[in-house]
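What you see is the complex with one protein chain gone and the rest in place.
All chains are identified by letter, namely A, B and C, in their written order; residue positions are counted from 1 within each chain.
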Amino acid sequence: MFHIYCPHCAEYREEEEFHAAGQAHIPRPLDPEACSDKEWGEYMFFRKNPRGIHHELWVHAAGCRKFFNMTRNTQTYEIKEVYKIGEQPSVVAE
Amino acid sequence: MQQYSGFGLFKHSLSHHENWQRAWRNPTPKKKYDVIIIGGGGHGLATAYYLAKEHGVTNVAVIEKGYLGGGNTARNTTIVRSNYLWDESAHLYEHAMKLWEGLSQDLNYNVMFSQRGVLNLGHTLQDMRDIERRVNANRLNGIDGEVLDPQSIKEIVPHMDCSANSRYPVMGASWQPRGGVARHDAVAWGFARGADSFGVDLIQETEVTDLIIEDDTIIGVKTNRYGDIMADRVGSVVAGNSAVIAKMGGFELPLESHPLQALVSEPIKPVLDTVVMSNHVHGYVSQSDKGDLVIGAGIDGYTGYGQRGSYPTIEHTVQAIVELFPMFSRVRMNRQWGGIVDTCPDACPIISKTPVKNLFFNCGWGTGGFKATPGAGNVFAASLAKGEMHPLAEPFSMFRFHDGALIDEHGAAGVAH
Amino acid sequence: MTQQNRLQSGGRIDRSKPLTFTYNGKQFSGFQGDTLASAMLANGIDVVGRSFKYSRPRGIVACGAEEPNAVLQLGATEATQVPNVRATQQELFNGLVSASTNGWPSVDNDVMGLMGKVGGSMMPPGFYYKTFMFPQSLWDTYESMIRKAAGLGRSPLESDPDTYDNVNQHCDVMIVGAGPAGLAAALTAARGGARVIIADEQNEFGGSLLNTKETLDGKPAAEWVNAVVAELATFEDVMMLPRSTVNGYHDHNFVTIHERCTDHLADIAPVNQARQKLHRVRAKWVVLATGAHERPLVFSNNDVPGCMVSNAVSTYINRYGVVPGNELVLMTTNDYGYQAALDWDDAGRKVVAIVDTRASGCGARAEEARKRGLNIITGSAVIEVQGSKRVSGVSVAAISADGGKVIGSVTKLKTDTVASSGGWSPVIHLSSHTGSRPTWDDKIVGFVPGPTVQKQLTAGGINGQYDTAVALKQGFDAGQKALTETGLSAAEVVLPKAETLKSDTPMTLFHIPHIKPTSAAPKQFVDYQTDVTAAGIEVACREGYESIEHVKRYTAMGFGTDQGKLGNINGMAVAAKALNKTIPETGTTIFRPNYTPISFGAIAGRNCGSLFDPERYSAMHKWHVEHGAKFEDVGQWKRPWYFPQGNETMQESLDRECLAVRDSVGILDASTLGKIDVQGKDAREFLGRVYSNAWAKLAVGKCRYGLMCGEDGMVFDDGVSACLGDNHFVMTTTTGGAARVLEWLEIYHQTEWPELEVYFNTVTDHWSTLTISGPNSRKLLSELTDYDLSNDNFKFMDWKQMKVAGVPARVFRISFTGELSFEINVQANYGTHVWEKLFEAGKKYNLTPYGTETMHILRAEKGFIIAGQDTDGSVHPYDLGMGWCVSNQKPFSYIGKRGMNREDCVRPNRKQLVGLKTKDPKAVIPEGAQAVLDPKAPIPMPMEGHVTSSYWSANLGHSIAMGFIKGGLDKMGETVFYPLADGTVIEAEICSPIFLDPKGERQNV
Partner (left out) sequence: MSDLNVMTPAEIAATKAAVMDQVPGPEIQGQSPLHHADLESLAKQGPKTGGVHLREHKLLGHLTLRCNPENADQLAAVERVLGVALPLQPLTSAENGDYSIRWMSPDEWLILVPGLEAFDIESKFRDEMGGHYSLVNSSGGSTVLELSGTDVVELLKKCIPIDLHSKHFPVGKVVSTVFSKSTAIVRRTGEQRFELIIRRSFADYIWLWLQDASREFGLVIEA
């Protein structure tokens, strides 16, 4: 079970209070009508799904209800950092 | 191939079992193959077997980074059923079911396929509507199944709490008598032995480190042990690691790899003669021939390649089992483990061409991979042999996520593996 | 019965507290402080079980978690049965009832044993896979035979009378194991001010120090243990957990501890006490001081009762005052093994021989043995054991220096006990639970913990360090390191002086050769519980199962309840030899939780029965119960399903409730619908983006129905939102969708459109929603309010604020039944008050409470959908015939718009929701029935779509249904067929789903 630092509550909490909401940094296309079916399908469904460093979105569901980003190694499950929405990760895959 | 039989066992016992042939060779790979299959799990080995057996394509290598059948084949809860909702998936899984029914004899390897029946429980009115819908569709698709009331369920599973005062009383179930369980390792080994007997090279402990692509067409793979190995066609059958291979091909997939956990009790005397699954209370259980209660959990919510998930998932599953079978409270959990399941947004697999010519993918089975093993291998083999997708595989193109023709099996798949 | 093997003195048992227990129906006695195993050995019980494959008699081999054979059924009553309890870990209590788990008719006279002798040679590993295939039809019979033979104990058949707790713990340092290393670590960490948890699986702390005659500072080691335990008890922030097994080590230093609180007292826990607790520990640092298990050697017939690991022999003598036999032959590859012979000799029984596989052994213990004149045979091994239910003798022969073959003649010795020591295997299980792979250490001939990303420290035996002095030092170091790492300052601890015994190099040997080749030699067991032999492993390797994982899976090695604690390393060694590889080349050994098995009940804790899942209630729940409601589970909510009166059938109740609403007035508790308060100047814009229809012009005081779609265009929720103020809306969602919708709004707001000024807050629980519906609803409401309810003042789709029965309320004039309806929203603290006042006033209108089923029928008569019942994630608004609820004029591309215009979403012949009118007006099509065009078509029959909602309509006097039909909206008037499971076929005509009042006049009066 993960031990997750909530960047808003500013302390570690148990994974039970959170849930994962998928890959981070997938902005909704500004002009959906201009997207081809392929582009729209990729926005909705296609994911990096990396083995290794991954940036994902989590929400402190039972706590402050805020979403935030997490950089995590999907192999070792180490959490490298958490950062707020709108911020960029400092740890990235090689 | 040396034939296995009871008499054979007797004969070999006289020579202290010193003269058994190898089940498969340990060959050094050739420079080039007609077809390379990446991934020596159940699906990859079945693909190789059917390529050789049904299509005469024997110049085939299966490249496995670990040992044969060491991925999800070794980690699943071995349930086999074909009672899926939509025509596309029902036909595919039923194709597999028919192959299961003669598999031990076909492979001359007892995969211990035990058709003890599968119950999918309903606990709410909507569960029951969904069950009726699915069973009706199954029946018209030629798949066995009926809707049972709590009393009939009690006759099949006398020890389950079917009383009206449980938190979510059992209101009914779908029942597929032909469903059941099989011995997971034996499936991989049986296919491996069969494929090897046709001359397929099974290359273990060898990792594909890159794909060799020219003009958007795959021509071979790079490996960590044997350098470049060339091929006319390549099939990737690597389940949870599909994204890693796709990345080598320069594309992404509509997949996420999640931990999926399972656990077993200590072995106990026979007490449960069928497979019981419940989406609503979120757990499922069967009893293996060894006596273990084999229990499956839900998928963990995050991406994970660690072959382990989070403890609360185990807790919720055990709670569900104790809720269904209060008497199991004093039985003890022996072991837990995790696999990596590649899940598609519509809970259906991908059997597909890819943006790279001659590179085919079989992946995205989520929780449904084991039960499809012979069927998936069979249609993937046909597709690799002909270069065109088998009709049963066609609806499972990865490009359905562009045009929107999804096959939403969440209801039928759910926790129910 | 006398305890023939009990010593007159010594050990940690309390001879003043005799206990009786039952084994296989016979009564025996033991003492407080015994384990079941030590008491059985004291009583001279040799056979404790039968092996599962060959049905060979088996005895106690070890003294702890590694015991493979003494796996018993416990429990005096049906409800308190516990299968597969290790006798070596079960403390004895008065009245304990135990039985062996295999063997028919009894464990001593077993028919299967004969079969095992005869058929054993035909059961090599994998024999299942090679046979039982012909004829195919007999597999079921074969399988039931296999199943009966397998399994160990049995499940209870009654519900568990005990309760269990899950307890959340947090600490700085979690110490696993309270032997010398663990205690030193705990003392150090505690003195440094750390919050410490120390757990040990045994009933008292001390670990290996309790099993020997070792001294610390010249005094019995137990004295030091007592002093440390006493000091630890003085720290407020130290938690000591004996009888507590750390069974799992999970990511980010999450550790689970299985504490057996009352299993040592009785079958069943004392009143109000939990039988077991599962501690869920989050630790900043974890110190693994788990020690090591002694490895037995693999030789022919090494499973005959009387064969034990040497350390167990010492433990039974020193800790329990039990000598498990009369004569001992000890075989060892190392100095430590000699200890068992010395202890045996001290106990006054005969040491027949010490067989040292090395050419010479000159460590301190060997010297002592020599001094005592014990018979030491060097350069030799016990190659075979004689006896069946108890060892009667052994064959000893000289072996080559590498241990590879027998080189001398065979001597037979008479003995009833054989102890063997092949060295030690560090208990690395926990360290590998988190994915760390163990590494092989040639120096200690064993695996040690590998690199890990956890904050983990190790001390003592787990590192292959078996010297008490070293263990103490490593424990101290681990404690200090944990202190500095958690920001605390170092502690002062003076470690006691331990004796260090000189020892000679051990021999690396696992598998003792026989004069015959392994394949033909009498069985040499590697894994007792799964009946895996050295020959079996060789067969597996020969057949190409070369990966150690293949070997394990093919032979079942390590798959027992002991998870191969004794056998795995020996098995790997045998495989390595067969494959001509080293052990590390052969692979590594990975362990998964649990370290030892734990009760399902302990994992489930209190989350069972009525606490399995919350039951959510509305404010009027008590009223519903008192008025005989039947309930429907909707999500976690208990919603009234219908309210039967007298002996009514369900259909009769529904007919009555439906007619009451259409003819007069009915009342529904709609409080469970999700309600979200939306405030901010961009609230309206936000609604426009998340609903498919337009919200820009909704005036204050008005309500509007909306559909919510995903980005894929598929409908996932719906409901009415009301404009409370220019910047203020209240949104309703489906009962089951409330939480999901709120999170969905938040994710878009927080990640996509943070610039929109809007806040969302759930108010689901805050409001009670009382829906009165029917032609008399206005009259009824007017009796409880002064407000002008006339159609002119309070129009359809308006909401008004007024007092109802004295309670301030927001009343929405919206309708899900098609009747004149008012949804009265009051603060939930006053819900019951208003509900009861409505009934007081409603008597004269025959105000009828109705439940979800009647609500479903009434809305179906009107063709209104229920998201989740009439949708399934694959239908967009146009599929539902609800294009009227989609606005393509909105400037912002709302969620779902792009998705529902994808190629597959706009193709012809999609399944569309239509009404269905059966040819036989009395026939109600079952929900879930599948439509076909030709019911006589062969299977597989092409299906057109399924029925989503179907009811008997008492109002209309015929059945009504809605369902999907391919291209259905263009097929009005056409016929479809529903072939049912019983062979009948229902014929229906495709029609509009609006069966009643298509112009909507009734709700508009």
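The rule we apply is simple: a contact is a pair of C-beta atoms (placed from the backbone, for glycine too) under 8 Å apart; a residue touches a chain by one contact, two chains touch by 3 or more.
Small disclaimer: the values here were computed from a predicted structure and weren't measured.
Enquirer: What chains on display are touched by the one that is not shown?
Expert: A, C
Enquirer: Can you work out which residue in C:Ala828, C:Ile866, C:Val886 or C:Ile986 touches the chain that's missing from view?
Expert: Answering carefully, the residue with contact to the hidden chain is C:Ala828.
Enquirer: Using the touch definition from the top, which of C:Leu611, C:Met650 or C:Ala937 touches the missing chain?
Expert: Selected residue, touching the omitted chain: C:Leu611.
Enquirer: Using the definition of touch stated at the top, determine which of C:Arg280, C:Arg349 or C:Lys966 touches the missing chain.
Expert: Missing-chain contact among the listed residues: C:Arg280.
Enquirer: Considering the whole complex, not just the chains shown, which residues of chain A touch the missing one?
Expert: 8-11, 13-14, 16-17, 62-66
Enquirer: Give me the chain C residues in contact with the hidden chain, please.
Expert: Against the left-out chain, chain C lists 163, 165-170, 195, 237, 272-274, 280, 282, 605-607, 610-611, 613-619, 621-622, 637, 672, 677, 679-681, 700-701, 724-728, 757, 759, 761-768, 799-803, 805-808, 810, 826-833.
Following the convention adopted for this analysis, only the chains that are shown with their structure count from here on.
Enquirer: When the C-alpha atoms of chain A and chain C are each averaged to a single point, how far apart are the two points in Å?
Expert: 27
Enquirer: Using mean CA coordinates as chain centres, what's the chain B-chain C distance in Å?
Expert: 22
Enquirer: Can you tell me which residues of chain C touch two or more of the remaining chains?
Expert: Touching at least two other chains: 250-251, 254, 435, 712, 899, 902-903.
Enquirer: Can you tell me which residues of chain A touch two or more of the remaining chains?
Expert: 1-2, 37, 40-41, 44, 76-77, in rising order.
Enquirer: Give every residue of chain C touching chain B within the complex, in rising order.
Expert: The contact residues of chain C facing chain B are 52, 75, 80-84, 121-122, 124, 127-134, 136, 139-140, 143-144, 146-148, 150-160, 162, 164, 166, 248, 250-251, 254, 256, 280, 433-435, 517, 519-520, 535, 539, 542-547, 549-550, 553-554, 556, 559, 561, 563, 592-594, 597-601, 603-605, 607-610, 612-613, 615, 632-634, 712-713, 868-869, 872-874, 899, 902-905, 926-930, 932, 939-941, 943, 946, 948, 979-981.
Enquirer: Could you pull out which chain A residues touch chain C in their complex?
Expert: Residues 1-3, 14, 21, 27-28, 31-33, 35, 37, 40-41, 43-44, 57, 59, 61, 65-67, 76-79, 85-86.
Enquirer: Can you check the complex and tell me which residues of chain B touch chain A?
Expert: Residue positions touching the partner: 241, 243-244, 247, 252-257, 301-306, 308, 310-312, 342, 345, 401-404.
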